[in-house]
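Only one structure is covered here, and it is reproduced in the block below.
Here the complex is missing a single protein chain, while all its other protein chains stay put.
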Amino acid sequence: MPVLKREEVKVPAGVSAEARETYLDNYLKATRGTGRLMLFACDQKIEHLNDDFYGEGIDPADALPDHLFQIGDQGVIGVLAGQRGLVAAYAADYPDINYLIKVNSKTHLVKKDQDDPYSPQLHSFEAILELINNGVNVVGIGYTIYIGSEYESQMMAEAGELIAQAHAAGLIVCLWVYPRGKAVADEKDAHLLAGAAGTALCLGADFVKVNPPNAKDGQTPAQLLHQASMASGRCGLVCAGGSTVDAQTFLTQLYQQIHVGGARGNATGRNIHQRSLAQAVRLTKAISAITLADAEVAEALAIFEGDADFTL
Amino acid sequence: MPVLKREEVKVPAGVSAEARETYLDNYLKATRGTGRLMLFACDQKIEHLNDDFYGEGIDPADALPDHLFQIGDQGVIGVLAGQRGLVAAYAADYPDINYLIKVNSKTHLVKKDQDDPYSPQLHSFEAILELINNGVNVVGIGYTIYIGSEYESQMMAEAGELIAQAHAAGLIVCLWVYPRGKAVADEKDAHLLAGAAGTALCLGADFVKVNPPNAKDGQTPAQLLHQASMASGRCGLVCAGGSTVDAQTFLTQLYQQIHVGGARGNATGRNIHQRSLAQAVRLTKAISAITLADAEVAEALAIFEGDADFTL
Amino acid sequence: MPVLKREEVKVPAGVSAEARETYLDNYLKATRGTGRLMLFACDQKIEHLNDDFYGEGIDPADALPDHLFQIGDQGVIGVLAGQRGLVAAYAADYPDINYLIKVNSKTHLVKKDQDDPYSPQLHSFEAILELINNGVNVVGIGYTIYIGSEYESQMMAEAGELIAQAHAAGLIVCLWVYPRGKAVADEKDAHLLAGAAGTALCLGADFVKVNPPNAKDGQTPAQLLHQASMASGRCGLVCAGGSTVDAQTFLTQLYQQIHVGGARGNATGRNIHQRSLAQAVRLTKAISAITLADAEVAEALAIFEGDADFTL
Amino acid sequence: MPVLKREEVKVPAGVSAEARETYLDNYLKATRGTGRLMLFACDQKIEHLNDDFYGEGIDPADALPDHLFQIGDQGVIGVLAGQRGLVAAYAADYPDINYLIKVNSKTHLVKKDQDDPYSPQLHSFEAILELINNGVNVVGIGYTIYIGSEYESQMMAEAGELIAQAHAAGLIVCLWVYPRGKAVADEKDAHLLAGAAGTALCLGADFVKVNPPNAKDGQTPAQLLHQASMASGRCGLVCAGGSTVDAQTFLTQLYQQIHVGGARGNATGRNIHQRSLAQAVRLTKAISAITLADAEVAEALAIFEGDADFTL
Partner (left out) sequence: MPVLKREEVKVPAGVSAEARETYLDNYLKATRGTGRLMLFACDQKIEHLNDDFYGEGIDPADALPDHLFQIGDQGVIGVLAGQRGLVAAYAADYPDINYLIKVNSKTHLVKKDQDDPYSPQLHSFEAILELINNGVNVVGIGYTIYIGSEYESQMMAEAGELIAQAHAAGLIVCLWVYPRGKAVADEKDAHLLAGAAGTALCLGADFVKVNPPNAKDGQTPAQLLHQASMASGRCGLVCAGGSTVDAQTFLTQLYQQIHVGGARGNATGRNIHQRSLAQAVRLTKAISAITLADAEVAEALAIFEGDADFTL
């Protein structure tokens, strides 16, 4: 199991002296002391509206927002990522979850052929500090940038400033960086994803979430991902497991992203919350076993199937 | 009759410690101690210009703005929602009304085929605090977001920050969320409305007003509304009664929205104020009887027809 | 003659406690103690460039800007409305005029078929307070909104905030609200003008200037204007006399706007300043006799022709 | 020779009480005690890139920026107008020049048929105060507005606020106002130029620079200019001498602009700096002799040709 000692954490120079211990606390809490990030993505109620929460193949429990927090509370995760308002509505009843405030969001209604994507900052950084002052366990912030969009500049500017503010206050930052827009021919090109990862490093993020590349030229997605994990340097690469598939495939992909692709964690949303509470909880444990404790796929599968348990 | 105890109110974490009691006061005042919201919408003088106030089928009393305040004063409502300037002009003479400041507004002159809708924030949040400092009984704010508009991002950002500001100051927030724009094929699709409702939750609103869905696949609007009231979670869903119809139909719809659809209130404007003062006052009482006291439709109708009274 | 007692003034709730007496002073100064407004419009040097000041049918005296201030000084007016810079240049030599700072302006060079109109705020509100601190007799501010323009939202937002700022500082506000833009088929439709008037009320203006409606369906402009004066409620409706016509026609229109249409004043510019100083001064007195002292048209005409005088 | 006594200066009401003496100092320094302005325009290195400084017919000395300051130092001028950065780079070595900071600038690369002109404010007003605090002899600021551009509103707003800030700090302001854009058919129409001049007055400028009108209907440019100098009232009209011509023609035009057209100064750039240092210095003296000392053309020519000298 990977262990990151407090003194080994590379604290960015944007972290103020007063906030240094807070940053270390937050970094170690978010990564559960491992330097790896298991991010439970709960921002889709804006991003995908109700598509991910209601319909065929989705457990009825997912129709209610409490579901997300129950999973976060009973499962094993690094952080629960959601918008400020969502977190503010439930955090008092789920005080132990590590929250990562997803600062920007957009709906998917306007399609790419109508307009390039822009996801706006939803509130000032001070609104996040207010949550912390009011006792919410916020350890970091998140922001999505669509590079290649005609609105790339607005998102780069908002993210750049938010990162400086977050670090000055001792919060960690995870960027979602997706190539998207009329100028982008292949959103899952491995070389382009490496550029996305490097962009996040240059903006100062602690972690960057990218989509997994498409297989190409006889290389697996995990092999191709390695270019990105090199490009992001000290910014830890976090990857989604891809579209919903069976648990074995999903966990195998996750394992390879880390052990072949050099990823330092994962970001998973609907693959988790579209299941019943019990199953979703077990899946968070299976994912965390791989991500945070270097478990093998078989061990993780046993956890998911309830044949073993995982705690930290 | 639903009763919400002070200690049962779910206070959002964005409410500052200093503002906690104020928030509880405002929440209970707005919902008349029930957790349900009867919102009297009086923002149409900008939104629809004079169309809702003058013309065939509209009582002549409605041509004068005082009419709105007289109804709010003599009827039974939760809040009167109007723009800051409108409220500021009359509040001194109607000090007991609970006011909800509708912060943004647009006219309906530019149609959707010319440009997607954007409704701008009309003033800073400080301008609302100034009203409160000057003694106006403001309990909350409102804001309209058109999701699917090309200007969705501007409204999401303005709303997100206003909600953080309002909660920090102890005010409640109601969002109006309407899917609208060239990208929106069916503004009254139940699944889309559920997305609208979830968006409001994620932005941190206490209440969200959506339009009622169209009947579909053998399901009534009220049945279809249930998806939205689940999606909005702790953010109470508030629904309009639909276009102007006879009182019985209107009150029946309202009853079903609450008891079938899971709504936690209603937002009604022209259905009320286009009537004579006496009739309008009785209609607010009939609506409130259902919304705030779980009255049956027949009881409410009797109140509307003057055969019974309703007070809180 | 209408007299408005100090205790009868409806002070908007946006007026801070500290500024209440200042507001009352300004309201009574601007309306000369009557509640009616005689506004001498002197903002055309930007709005119409030099078209209104030089050319056939215009008295040569109008070519020099001093002309405006001489009229304001020697005539009887409520307020002289001009841009901050214009007022700042001459106010020291004409200290007794009540000034209303017209905060936004645009030229007429870009026509509607090229782009919809937007008239920008020319400076911060603080720049107006600076004038007051330096001793200028500023009693209020003005702002033009083109509803129906694609830029309506920018003007609504600027006006909304300026009104809040002005009231907090004890200044009165007059909005000019004109329907204009590609979306507007008939700028002088009475029903639309009533919407414009109601918009001003909801934004919090003390007065609103609209153009007079076109005659329609056997109703005179003054009769049709009544819808607007009802819609604007506590926001006093102020109307232009229409295009330059002979004095009798002009004064008759003005009389009917007030006594038939319910207007609470007038806003007149080129009809006054395009005349020689003596004639212009007499015309301000004739207008004020009707507006501020309920004179009959014949009396006003006698004043204009020099056969009688009018003072307050 | 025109002499303006300190007590005769019309101080705009935007000048704060604390800044009054500073304003008087600056006004009298800029106008060399005459109320007339000789402005040496040195902002072309952005406006025209290197076109005005290098090439056929341009003295090689002009390739080096020091040339501008040597002329300003050895010649007789009212103010040297240049961008903040340019002035900041050289002012320590030329401390006696009166500097006017040209706050906005654009290159000429994007042509009118591609986009209407917008010249952006290059820095905050505070950046100018910083220069003054650091000892630079800044007496005023300048700003260019293209009326009739689709971006007119942005420039009007920036200029309007800058003028308020400058006056509050005791600095004088010169606006360059040029009609330009797709909506402008004739940039040198005398009536339109008068509108430009009036616009500057209404924004509060102390001086306005316009281009000279084209001759029309048997009237000379200087005769036609008179409409503009009337329209600008207390805002002194300053005019360019037109394109580079021989010195006699140039000085004759300048003389007529003042004595026929009512101009209160001139703004000249490349006509001066494209010459050798000695010749350029003599030309500043010839210009100043006419502008500041009411010299006849023949006297000025003698100064230019080195047959006489001019000092103040």
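We just call them A, B, C and D in the order they show up, numbering each chain from 1.
One rule holds for everything that comes next: a residue touches a chain if its C-beta (ideal position, glycine included) is under 8 Å from a C-beta of that chain, and two chains touch if they have at least 3 such contacts.
No experiment lies behind these values; they were computed from the predicted model shown.
Visitor: Touch as defined at the start, partner being the missing chain; which of A:G78, A:P117, A:G140 or A:P179 qualifies?
Guide: The single option touching the absent chain is A:P179.
Visitor: In the whole complex, not just what's shown, which of A:P65, A:G148, A:G170 or A:G265 touches the removed chain?
Guide: A:G148
Visitor: Could you tell which one of A:L24, A:A168 or A:A308 touches the chain left off the display?
Guide: A:A168
Visitor: For a quick check of understanding: of A:G198, A:P212 or A:G269, which residue touches the chain that isn't displayed?
Guide: A:G198
Visitor: Spell out the interface residues on chain D facing the chain that's missing from view.
Guide: That gives, for chain D, the contact residues 43, 45-46, 48-51, 53-55, 63-66, 82-93, 105-107, 109-111, 114-115, 118-124, 126-127, 130-131, 133-136.
Visitor: In the full complex, which bits of chain A touch the chain not displayed? Write them out.
Guide: Answer for chain A: residues 10-17, 147-150, 152-154, 156-157, 160-161, 163-165, 167-168, 179, 181-184, 191-192, 194-196, 198-199, 201-205, 227, 230-235 touch the chain left out.
To be clear about the criterion, only the chains that are shown with their structure count from here on.
Visitor: Could you set chain B aside, keep the rest fixed, and say what connected groups are left?
Guide: Taking chain B away leaves these connected sets: A | C, D.
Visitor: Give a one-word verdict, same or different, on whether chain A and chain B use largely identical residue numbers at their interface, taking over half shared as same.
Guide: Copies use mostly different positions to touch.
Visitor: Measuring centre to centre with CA averages, how many angstrom lie between chain A and chain D?
Guide: 57
Visitor: Please compute the C-alpha centroid of chain A, do the same for chain B, then give the distance between them in whole Å.
Guide: Taking the average C-alpha coordinate of chain A and of chain B, the gap between them is 35 Å.
Visitor: Any chance you could list the residues of chain C touching two or more other chains?
Guide: none
Visitor: Treating touching as the only link between chains, describe the layout with one word: line, ring, star, complete or other.
Guide: Contact pattern: an open line, chains touching in sequence.
Visitor: Can you work out from the touch definition every pair of chains that touches here?
Guide: So the chains that touch one another pair up as A-B, B-C, C-D.
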